[in-house]
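Have a look at the structure below before the remarks.
Only one protein chain is missing from this complex, and each of the others stays in its spot.
Letters are used for the chains, namely A, B and C, taken in the order the chains are written, and counting of residues starts over at 1 for each.
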Amino acid sequence: MATLRVLIDANDEKGLVYKISKLFYDNELNILENQEFVDKVNNKFFMRSVIDGNVNKAQLYSGLKEILPQKSTLKVIEPKKKDIVIMATKEMHALGDILIRHEAGELEANILAVISNYDVLKPLVDKFNIPFITVSHEGLDRAEHERKILDELKKFENIDYIVLAKYMRILTPNFVEDYENKIINIHHSFLPAFIGANPYKQAYERGVKIIGATAHFVNNNLDEGPIIAQNVTEVNHAYNWKDMQKLGRDVEKVVLSRALKLALEDRIFVYANKTVIF
Amino acid sequence: MATLRVLIDANDEKGLVYKISKLFYDNELNILENQEFVDKVNNKFFMRSVIDGNVNKAQLYSGLKEILPQKSTLKVIEPKKKDIVIMATKEMHALGDILIRHEAGELEANILAVISNYDVLKPLVDKFNIPFITVSHEGLDRAEHERKILDELKKFENIDYIVLAKYMRILTPNFVEDYENKIINIHHSFLPAFIGANPYKQAYERGVKIIGATAHFVNNNLDEGPIIAQNVTEVNHAYNWKDMQKLGRDVEKVVLSRALKLALEDRIFVYANKTVIF
Amino acid sequence: MATLRVLIDANDEKGLVYKISKLFYDNELNILENQEFVDKVNNKFFMRSVIDGNVNKAQLYSGLKEILPQKSTLKVIEPKKKDIVIMATKEMHALGDILIRHEAGELEANILAVISNYDVLKPLVDKFNIPFITVSHEGLDRAEHERKILDELKKFENIDYIVLAKYMRILTPNFVEDYENKIINIHHSFLPAFIGANPYKQAYERGVKIIGATAHFVNNNLDEGPIIAQNVTEVNHAYNWKDMQKLGRDVEKVVLSRALKLALEDRIFVYANKTVIF
Partner (left out) sequence: MATLRVLIDANDEKGLVYKISKLFYDNELNILENQEFVDKVNNKFFMRSVIDGNVNKAQLYSGLKEILPQKSTLKVIEPKKKDIVIMATKEMHALGDILIRHEAGELEANILAVISNYDVLKPLVDKFNIPFITVSHEGLDRAEHERKILDELKKFENIDYIVLAKYMRILTPNFVEDYENKIINIHHSFLPAFIGANPYKQAYERGVKIIGATAHFVNNNLDEGPIIAQNVTEVNHAYNWKDMQKLGRDVEKVVLSRALKLALEDRIFVYANKTVIF
């Protein structure tokens, strides 16, 4: 008996649901959760099912592969803790929120390490008995610094997700190419507004009445990857940019943790630089 | 060729999706929209599909009826304008919002009439060439007044929904029993907070920091029927109850119109005094 | 006995509140409402008071002028209906929302006319006995078209505000220069995201999870003027851009009407391309 998550991303065609549900039915599987979406614009079919029954992963995979259109993406996943690495700089709120959730057993994740370019956050991370790795950028150019971080990352046998919990340095395409749709960043603005540095300052200068935060995958250009989750909060003329920053942190941490949770539960599909989320 | 909406509400059992999708597949139907939900607590299956193809209503109905478990509720609906009656008292915002949407062609509805216990709103309704019926409650007890309204309602061949757009009188169980899940009310609070009269005054007295509005079906007890839609907005100590009322009207009208739209598009299932909304 | 609104925008200096409140006290005025804000970054003082008592406008103005720092902006305003012109194109929701509020007596405004480049909205406006002026842009270049609209506007003795209720043409700096901080526009995005044409399409392409609307003054560059009000609503992958547009209209109309109300009640200060709102 096994519980499995099935993720299908295929070109839509008549009878797809019928064929898949027939396979589940013929194998006497229970469907615990099921969600589908058809993107009519791009003629794409997305499905996430959680099933249990007397079936093994390989069996189910090959059975489904046979009935799906060519070029489909199929994943059959056994739910278990995923391996994550967190990168941060100096701010405590986003990292702290993940650490507390981890401690509370809310996250389906092993935190392999926290990597930072400063050691400011080491005392916090040490409390939770999680390895803290300082990779200072001082005296290094961007390429050298990233290579040193990549060296640290390569030491781990497996990394499912890298979480940028207010990591305040830009990552180059070279860094991110090995981790497509695996790096989750929190940007402290309501993207695509205020791309780049100091978004709260930009928001203050523009005189917005609402600020926000955006969790997204990092692919190639920072701040332009597929958006996973966003949220906002109201401000007014009495907020200077530091006030916005303080208020915004509550939005940032909740949005990042929500995006991480969606990723850990295999609820995110990426397509055309957008996400389908079940 | 027909486009049809299929609504199924059944006890869940293994193979239900398979059997339904097989029927669609065998009839070569296109699935334009499809949403399912299984309420695991009550073991109930809900599905709404929009299909088109070479099939007629009666055929599809009987085909589905055969494969569904006994005691299922099945509706096969041809999309067309529904007949609605609006009831209101003196306030203009909720009624006006519906009239403008109707004028803009946004609503799948014929407005048969507006019924009110005052004639305050007659000039507005007249502009839109919609019949306005005044049924004054003066000098009548509640039962007599309701009987007169029911007499007016009975004159219409068909009424799909009655919309209470700030109709400020309580309806008795006798009135509502003929219109189960057909009367949509907007209550000017975040139900179940502040049931009954003068919710903004109650909200002010309680010192809440957020106010809201709730659209719901009226069955038996006013303010206790199945909730369709809710929304809220922030207030603070500077709002007295009249300010809350003014601000709240924007929430009320949008929530009511949204609920009406969901009803007109056959997107609402009612079960266990709750709604499943696709 | 008069009720007056006092608006002060001055460089901050010690004793300003003392001097102003002394003047009010010496004249035995009642303060009905009072709000102040000091922008510490720019050392600017903003105050809005509503007072009543045995004083006339000119008296109070000159009394205040004496005690305020040089280069202050001072307005003493008698509350009365302001004169507004609405400009629209083809969409009904934002215009309709204003018309209903006007009809309900909610707005401190006379609507002098609705001007449009099409006659689509004429039947709606006619219902409310408000002059509808069609100024077609067909066969005209932008400058010619704007000149014809300006000719229409000049016929009115006074215009306090021009409301762009989904007027879908860009206004040139030449047009707007005569109406600084007097033209209120609703932009159908959460500015500064998605400046320019077709913001819902842009939002869809970018895959945002929240959409919004922004009411702002139009000065020089469209979409870059001081923001008055913003609001947002959640979307997900199932929304194509037409769905976003439909949903967004509810946000647009409420935000525009809110901004208009703030303007009519003299609650908006503009400074450094931002607004202070009391």
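The criterion applied here is as follows: a contact is a pair of C-beta atoms (placed from the backbone, for glycine too) under 8 Å apart; a residue touches a chain by one contact, two chains touch by 3 or more.
Note that the structure is predicted; figures quoted are calculated from it, not measured.
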Based on the whole complex, identify which of B:G96, B:G212 or B:G248 touches the chain you can't see. B:G212
So which of B:K65, B:K81 or B:K274 would be touching the chain we can't see? B:K274
Just the residue numbers, please: which parts of subunit B touch the chain that's not shown? 37, 39-41, 190-194, 206-210, 212, 226-232, 236-238, 240, 272-277
Positions on subunit C where the hidden chain makes contact: 14-15, 17-18, 21-22, 24-25, 28, 30-32, 34, 36, 38, 40, 234
In the full complex, which residues of subunit A touch the absent chain? 91-93, 96-97, 99-101, 103-104, 106, 124, 127-128, 246, 250, 254, 257-258
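Note that in this section only the chains that are shown with their structure count from here on.
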Computed distance of Cα centres, subunit C from subunit A, in Å: 40
Name the residues of subunit C that each touch 2 or more other chains. none
